[in-house]
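Excluded from the complex is one protein chain; the other protein chains are retained at their positions.
Up next, subunit A:
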Amino acid sequence: MSESEQLDADRIRTLLESEGDEIKENTRLFNAERYDAVEAVGEAEHEDNRSRAREIKEDAIERLPELVDRTREAVEANGGTVYVADDAADANRYISEVADDADADSVVKSKSMTTEEIDLNEALEADGLDVWETDLGEFVVQIAEEAPSHIVGPSLHKSREEITELFEREFDPDESLDSAEKLTAFAREYLGGRIDDAEVGVTGANFVMADSGSIALVTNEGNARKCASIPDTHVAVAGIEKIIPSVAELEPFAELISRSATGQEIPQYLSLLTPPVDTPAIDFDSEDEPGFGNSDADREFHLVLLDNGRREMREDDDLRETLYCIRCGACANSCANFQSVGGHAFGGETYTGGIATGWEAGIEGNDVAEEFNDLCTGCSRCVNACPVKIDIPWINTVVRDRINRGKDPGFDDMLVDGLMPDEEESGTPLRKRFFGNFETAAKIGSATAPLSNAVASTGLARKAMESVLGVDARRDLPEFERTTLRDWAEGRESPVEAPERRVALYPDVYTNYVQTERGKAAVRVLEALGCEVVVPDVGGSGRAPLSQGMIATAERKAEDVAESVLPYVEDGYDVVVVEPSDLAMFRREYEKLLPAEEHERIDQGSYEILEYVFGLLENGASADALPGGDGDGVAYHSHCQQRTLGLESYTETVLERLGYDVLTSDVECCGMAGSFGYKSEYYDLSMDVGATLADQFEAVADERTVVASGTSCMEQLDSLLSPGTRHPVELLDPAGR
């Protein structure tokens, strides 16, 4: 990748301007349709399908060598050929030979990301063959000489007007192609002739069924069926990970794939082909001969199974899950950043979207994945969207960690190593170590406040932070409190004499040093509902270093938290967390960072603050102890990781119970996500993503109190709307009225 194509502020700005509108409209439509389709089939049934699909993939990847052998036996018994290609060059060489044996002048293709991966078109064209993409989206991209921007809709970054201009320039048609209908009719006619003339048809395979040697193809246009059945020779190219045992295992995927991709119940065409098929060959040279020209040609079938790094991914405990991917694009559509810039920023040489980091790291290497890896903010909205339950944010974190470790130690390191109390190897970029060690900055900042705040806000300091650390000067910095939440809590006597429950309120870094008011409110609310509250001496959850891909540091933090918090759990305390991203650490990421038993105890023993308040009210605590809403309006933005955990509704319900009229935002993410929005190159993207949230709340901000659960969300909302965002628990604070 050349220097000019590196992802920087300019390139992001250019993509936002040139492709943003189309990408936004199309990805958000797919995403909304996915939600509707899942609701229509029922959450429980959808979850069943996801669990089954996941099990089938786990098992199939585990048994892959055996399934490759069975596939070969079945395809050969049917009269076809299987070729396992080690890499792109190997696959291309084989396919070129097949085309050569077929005396081919031209090849037609239906959509296949795997052939994009190996640059098959270029290889065949170098052999003098004409190659035509027949999927209309791929055709557009081919004519425009661009790369696909989306796994499912390769050209969805282009408007109808742009395609018209492109086609009219390229093909000089007799009449203007100024509608989607005319463009489609033109492409059908143009490509129809090319399909009839081609000697070889190349398709992908969404699934390969080992027992019968069948392939499944998912399309809406019908072009895969034509490419597979009209030319006498059919080559299907698929990654080896596409194999499932038999047609019986196809069922959950048939349920899931279109629903996850575009919100369709089923694609227009779900083809189960066991080539060579019985459909007769056509002899177009005997135009008027009945029986399709009475061809005496035999059908030929070649299945090319591509390794290209996949067998190594299978051995890699962290990248293995990538192989479960069924290329539905749901991770891209549910990703707020992808919704703004699309796959030309959020993708590598072939694959795009959330899962692209896993694919590109596995098949191309970490350097290709690095270009866009940081676009994953870890918001986790793709986690529930993925039909095979791949932990995409974790894969992105692991690859980020590996990229950090691959860097040569520079001069910075010698300066920083002694100052940063982290576990990272020399070479980890200074800026990542700064964000990853925010807890240290917060400690110092708080201890020296208000001086630290005053210094940090000077133009000189901001300029230095921007040039050295890449902290965008347009962002307001968090202001540290001199008195931490813990200091405040330590000097307090509990007003609850006979507590119903005992709570250890987790003082996350922000609540302890910056947003102390929401921590104090949480304490008072819990006490009003009959809880004894302590604020234990415990450090950061590890969220900040984890976001920077500093896994070893995050792991040490997790161990410290477990050591400090578990004794409280042992003693019967409930752990209550104010910051959703820290609760998400306890529930999700600690599974990867702590021994299973410790993770389980923390996971089971911890609650989000409003989830906990809901539980108290359900179990007899009186809402009268809290101030009522008197019908006041609230505009509520939940937090991305909180929504992934399914916790959004607790806040809504509690606020409604107290008499508030609640309007909840329905955007996937505010676009801030911790350090992301502070970074200079991502500032514009962060604001672009946030604009959708601002649009929803702007009209109501005057008459509704804006509340948000996460610190980052509050900061983003404060910069988007007039300042004054609060945490929901502050509305419940008895001292607040």
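Heads up, the rule we're going with is that contacts are C-beta pairs under 8 Å (C-beta built on N, C-alpha and C of every residue); 3 or more make two chains touch, one makes a residue touch a chain; residues count from 1.
Here is the rule we use: contacts and distances are computed from a predicted model.
Of "YeeE/YedE family protein", "Lactate utilization protein C", "Cobalamin synthesis protein P47K" or "Carbon monoxide dehydrogenase", only "Lactate utilization protein C" is the UniProt protein name of the chain excluded from the display.
Check A:Pro245, A:Pro267 or A:Gly445 against the missing chain and you find that the one touching it is A:Pro267.
In the complete complex, the hidden chain is touched by one of A:Ser214, A:Thr484 or A:Ser547, namely A:Ser214.
The residue touching the chain not shown here, chosen from A:Gly222, A:Gly427 or A:Gly736, is A:Gly222. For the chain left out of this panel, the touching residue among A:Pro290, A:Gly459 or A:Gly491 is A:Pro290. For subunit A, the residues touching the chain absent from view are 26, 134-137, 139-140, 153, 155-156, 158-161, 163, 179-181, 183-184, 187-188, 191-192, 195-196, 212, 214, 220-223, 225-226, 229-230, 246-248, 250-251, 254-255, 265-275, 277-280, 282-284, 286-293.
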